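This is the structure, below, for whatever I ask next.
Every protein chain but one is kept in place in this view of the complex.
Up next is chain A:
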Amino acid sequence: MIPWRLKESIVSLISMKNVCQKYKGNDFFSLKNIDLEISKGEILGLIGPNGAGKTTLIKILSGLLVPTSYDELKLLKKNDKKNTRVGLILNSNQLYDELTVLENIKFSLSLFKQKRTMDEIDSMLKLVDLYDRKSKLVRTLSTGMKQKLNIIKTMMLNVELLILDEPTSGLDPISKVEINNLLSELSQKFKVTVIISSHVMNEVERLCSRVVFLNKGMIIENCSMGDLFDKFGKKIYEIHFPCEDGKLKPFTENMNPEDYIVFHQNNSTVMMIFHELSDFKKFSSNDFIESFQERRIQLEDIFFYYIYKNKESVV
């Protein structure tokens, strides 16, 4: 028998099977055969290139879009007067510029019919260093401050599921780190399930416990961060050539095509090898090569791998 605590932790909050979405007027599916389960308390990273279907999936998860077809679709119930289940953070445009920081929080609470004491609001404002600015109009805040406000105003709704679509887009590196720290702190404090869609890979790598790769409307990878890095190993070799793909044959002829990707970047050809190289002297001591680098693998490298490997295979 499963102890109740454990049982609760493995209960899936959201589950979908064979979800497809095709927008009117499009001759392609924006989402195709999506199977996804999201457990309570996990932080899920949703990554993929532009047009991969991330925003469409977010719309479905937040209840803003009913998919064209599905075999199973278990989402959270709609927000009502008693409970706010889903919170959506998009960008600073969700705030009212002519209202103060405090008024924006109050507005959000009244929109979702929730109540919080002034002490609760103040403690959240202190957490993001906005307490001293609570009477200032939102239009006087920086983009980073606005995003912090956006996050705390949504967290104050006591949401079960927090969905963030590119939460750090347009922010400077310091604000990005601050927002990520805030998200990490708040998700642990409030024990909410978080879904983050982002193009910033190191942000996803640091925050998320699981990652879903989307490309051309399909999930091409869905696993825990640990499993993903176990699969790819710890090292990567990045080699830059000043040549065309055809001249790479001597380097690639004995390699498994699944172990490397080749792409062009700034007038040179980049080869990324995702496998332990037994004869890497062939690369490192070759005059023909612009640069050879052996380094720790990052989520961004895995992202490149999936995108380039799926470029031809996904139709």
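Please note the rule applied: a residue touches a chain if its C-beta (ideal position, glycine included) is under 8 Å from a C-beta of that chain, and two chains touch if they have at least 3 such contacts; residues count from 1.
Assume contacts and distances are computed from a predicted model.
This complex has a chain not shown, and the name its UniProt record holds, of "TAT-variant-translocated molybdopterin oxidoreductase", "ABC-2 type transporter domain-containing protein", "Iron-sulfur cluster assembly ATPase protein SufC" or "Peptide/nickel transport system permease protein", is "ABC-2 type transporter domain-containing protein". Summary of contacts with the chain left out: across A:Leu13, A:Leu73 or A:Leu90, the touching residue is A:Leu90. As for the chain not pictured, it touches chain A at residues 21, 23-25, 56, 59, 62-66, 78-81, 84, 86, 88, 90-91, 93-94, 96-99, 103, 106-108, 110-113, 137.
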